[in-house]
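Only one protein chain is missing; all other protein chains are in place.
The letters A, B and C name the chains in turn, as written, and every chain counts its residues from 1.
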Amino acid sequence: MTNPIANSATFKTTPKWKKAFFSFEALLVVVLVVEIIIFNSTGTNFTTRDNLFEILRFSVVLGLLALVMTPVILTGGIDLSVGSLLGLSAIVFGKLWRDAGMDPWLAAICTLVFGAVAGGLNAVLITRLRLPPLIVTLGSFSLFRGLAEALTRGVDNVTGFPESFLFLGQGYLFGVIPAQLPIFILVAVGVWLLVHQTTFGRSFRAIGFSPEGARYAGIPVERRVAFVYILSGFMAALAALVYVAHYGQAKADAGSGYELLAITAVVLGGTSIFGGIGSVHGTLLGLAVLAVLRRGLTLSDQPAELGSILTGGLLLAVLAGEVLLKKFSSRRARVKTNAQVSQITPTT
Amino acid sequence: MKKYFREISVAVALGLLLLVLAIFAPDFFKPTQLLTILTAAAPVLLAACGVALVIMCRQIDISIGSQFALCSIFAGMAAGHGLPMPLVMLLAIFSGALFGAINGAFVAGLGLPSIVVTLATMVTWREALRWWREGEFVRDLPGSFQWFGFSQSTGQIVLLAVAGVVFLILVFALKHVSGGRFVYAVGSDAEAARLAGINPRLVTFCVFVLMGALTGLAALLNAIRFPDVDPKTGTGLELQAIAAAVVGGVAISGGRGKLWGVLAGVLLLACIAPALVFLRAEPQWERAIQGSIILLAVAADGWRSRKGKI
Amino acid sequence: MPPLLQLSGVTKSFGAVRALKGVSFSLAAGEVHALLGENGAGKSTLIKVITGAHQPDSGTIAVDGETTGKLTPSTARTRGIAAIYQQPALFPDLTVAENIGLGLEKPSPFRPVRWAERRAHARELLQRVGANIDPETEVRNLSMPEQQLVEIARSLGAGARILIMDEPTASLTQKEVQLLLKLVRDLREQGVGIIYISHRLEEIFEVADRVTVLRDGESVGTKSAKEIDEPGLIRMMVGREVSSIYPPSESQPGKPVLRLENVGCSSSGVRGVSFEVRAGEVFGLSGLVGAGRTELARILFGITPADSGKILLKGDSIEIHSPRQAVESGIAYVPEDRRRHGVVLEMPIASNITMAIHPSFFPGSWLRFGKERELAEKYISDLQIKTPSSEAPGGSLSGGNQQKVALSRWLATHPKVLILDEPTQGVDVGAKSEIHKIIRKLAAEGLAVIMISSDLPEVLGMSDRIGVMRGGTLTRILDGPTADAHSVMSAALGQDEAGGIAA
Partner (left out) sequence: MTKLLVSLLSLTLLLTGCGQKTADGGNEGGGKQITVALMPKSKGNAYFIACRKGAEEAAKELNVKLLWEGPTESDPAKQNEIVETWITRGVDVIAVAVENREGISSALRKARAKGIKVVTWDSDAATDARDLFVNQATPEGIGTALMEEAAKAMGGQGEYAIITASLTAANMNEWQKHIKIANDTRFPDAKQVALRPCDDMKDKAFSEATALVNAHPNLKLILAICSPAVPGAAEAVKQAGKQNSVKVVGLGLPNENKRYVKEGITPSVILWNTMDLGYLAVQTATALARGEVKAGDTKIQAGRLGEMEIQGDNVLLGKPFVFTADNIDQFDF
């Protein structure tokens, strides 16, 4: 048990730069720099402009999911269904375009609406029936993927999309900037603003820290939580469009396992799985650490398994390091003060 | 009756499925078919019991599929090196317990959220295994490996007996040994448990170790059904086990649930895939059906607890 | 012979709050030692120190003259210390029999569980406390008083030599109280030392041998129950004459702002409440714990919406289905449980203050940090909130300052009606009188204030009128200046004027 009086004193005297220096984000920047230095020496053509853009290009689909996972986890929830919904949305889009004969852009809009509705299913179960998000989205994880397989009988692969649509995922603006990058930047800025600059983001944190406290402050908790899951569904659909445009095909297995990668990026980015604490720029850094690691290893001719092993190890090391640091200093301890003095913080 | 509402409703669902099969596909009840389903479900049952304990303790473990695969490979390699089967079994259980202890140390020792910890260990173990084995089967095992060296029918019965005895011991221990009750106590209210002199962290740690040991045993029981070991085994087991526990009425909020319900949940989910074969249904509906069953089960829970509150 | 229990110079701090400042206390075998003090005086903390739930910062604890080392809940239990808390420490998912069993049996993991024995034992213990509860019931299905009875039964079963009862009778019926007091006397006969905490002074005079009064974390004194009377005790508790410490009412009540007609909500057990509150008035709401005061506030704030009756605001009938609607209608509620509901501890003060005014203060949902800081600093200086910065997290403040933050949040909404639920609970004396001044000032500015308080002197000192609730409904409205402790308590207990009850 740390002494909160001392903490508030630290709070008073710690200058801003010092806080920033010792922040979690700073730790990630260090990890990132270390990665870059290592891969610069071990990898071929690692520090080149093209490589930078390629890393970004391949981070977009996962990045979209990670970005929207941030507010979800901030509210103390989780969405395991995004990867499956990506697959289902890809199929819906492909079917609308090919089988229903829609214009690809109209089909895209319908797919986005579909994604939001599917997210709404999670939202309804979570807010109306007060079910734990972990379980609800575990169920919809199976359901969405199952529906995608059922719709295509698993076999059907929609391809042959028009060039204008494929440009979204394969083209380069001015010959160098990947076409999906502006979308990603737009969404990143949008989510960043949402989380850090609006009352919505404020509400998400308040709900994450204390749903009851938020309710007693007149925050419409159910509506905010529902919004997050609907947004998550919408974003999964957007990610599906980019995915389809990038790979030129819509198939039921699109996006398998992406939910875990997205959660990893978010948690690695310093967002507390219990909710309340976290930032979008942290998520972007976490994403960058993952993406650089993956690509750096391939450029160093190392197998992908090593990347996954290191990712898992890094995740544990970063979290454990944080806890251990907390025991010695008092980062975040000042935040959780006497309220829970006698309580063991419940997990899960 | 009301107390066992959930367990009974799952059992009724299972009964209905079996009834439909009895009418439309009586072949389902051939001994070879039933024995295969049961022997395939027995390891899942053990893993699901472990997961149920973890969930009752208000934690979660999604790394069991990876643990399962590693334990299978260890067991296979040990047998391949000529270790006697009892030692192989001990090794599988011990290595599982070790994996569980690693999870437990992070969760109970450092207080990290179990979902993140086990997510990390899931990925790490699975990928390490893939890197190591590159998908290669463990082959050329001695004859004493498959079915412990018994004939097939004896082996199946031995397997079921081992799983059944362990299951019954767990059921008994959870109900009639104080340590079992501690699991419920910690999951129900960790602070009240502390006041009652129980060490919640220690209980949580032990539950993870037990979970690992059960996974190790499950892996062995699964492996001995075959003459060689596939390193891909256990993929997706975590979801199967969690789904079975949840469908069987183990509350994700901790403190509640019965292993009999888990048994019903495991059997229900285990029967779906073969039932689809027997009912000549299209295979692509399988996942959608499983997802719907899980959602239905939790929605029913939500509905009931909501009605109960008012 | 050494005393059964001896505490010397025990101190304990939580954050900026020093809950215990060197308390010494002794308990003899076969003695009922009453522990008194206002809310927040440090009684609960002291108990938790004795039961090992909290570790003291300094000081010693001795049992039978032998100094204990670090007490943990289990070592405390082996030394025969048992406690019944205000909030029962029970397992909601387990049965009554099991709750009792887990509390009594040794916490060793490899011991057979004898269910029949557990049940029989539980049944017997429940009978001893006169509770008609099936040991097979899950605790989550029990009412609060039933849960307390289970806890009492459990402590009895533990064969405790030192039994601590923290407001055990707060929500019991008169009959249950009598049964309990009889139990207390029986236990005393058997040589058990009992630390008895209650706000009901008549109980204390009925059972206690000695009385120790705590105030602001310090022991004011220990007296034999025979040598002190009620007014004397109250003086010890509040430390001054009751009437002198409250700022006088300055406002003239104006027009009615809020009017309730037969308001009820079946799920929270409130029924048929009618009263009105006028602008500039402090309407005190008194009653025992569980009388439905907080529940009423939760109805007015839309957390458990009313399902019968009418609520009128300035003459217009309004519907309140959510806190949001309440805020929009101009009703503000400073909740009782400050740490869970009043302030989000992890968030900065500024964010806490603007939390209820998101739509109006941040048009278009855009946060404006400068404007927010200005507002926060205004309230920090207006309400004299002691904090290094408006960015300090709410949890870093002391209880009184947290309460001021909670109050600021609601003042920022410019409400017409302000409901304060136990506004000074767990607040130190200085901050308490500051809060009282703020309440007065708000009323003088024309706000209609509903103040729920279990602190009788506070209700008497602050209220223009006092509504008394009992059993989920408003039973009587008294005129503030003429009401006294006696009349309020009688109404709260549902006794007639001759009832001889005082606070």
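What we mean here is this: contacts are C-beta pairs under 8 Å (C-beta built on N, C-alpha and C of every residue); 3 or more make two chains touch, one makes a residue touch a chain.
Given the structure is predicted, the values throughout are model-derived calculations rather than measurements.
Looking at the complex as a whole, the chain kept out of the display touches A, B.
In the full complex, the hidden chain is touched by chain A at residues 34, 37-38, 43-45, 48, 50-51, 54, 57-58, 61, 149, 152-155, 157, 159-160, 166, 170, 243, 246-249, 251-254, 256-257, 295, 298-299, 301, 303-306, 308-310, 313. On the side of chain B, touch with the chain left out of the figure occurs at residues 25, 27-28, 30, 32-33, 36-37, 40, 127-128, 130-132, 134-137, 139, 152, 222, 225-228, 230-233, 235-236, 273-274, 277-278, 280, 283-284.
One rule holds for everything that comes next: only the chains that are shown with their structure count from here on.
In whole angstrom, the spacing between the mean C-alpha positions of chain A and chain B is 30. We define each chain's centre as the mean of its Cα atoms; on that basis chain A and chain C are separated by 43 Å.
Along chain C, residues 53 each make contact with two or more other chains.
Residue positions 342 of chain A each touch two or more of the other chains.
On chain A, the positions that touch chain B within their shared complex are 78, 125, 129-132, 134-136, 138-147, 149-150, 152-154, 260, 263-264, 267, 273-274, 303, 305-306, 308-309, 311-313, 315-316, 319-320, 323-324, 342-348.
Looking at the complex, you find that chain A touches chain C at residues 3-5, 7-8, 11-12, 196-203, 205-206, 209-210, 212-220, 276-277, 334-339, 341-342. Considering their complex, residues 175-182, 184-185, 187-189, 191-198, 206, 251, 254-256, 310 of chain B touch chain C.
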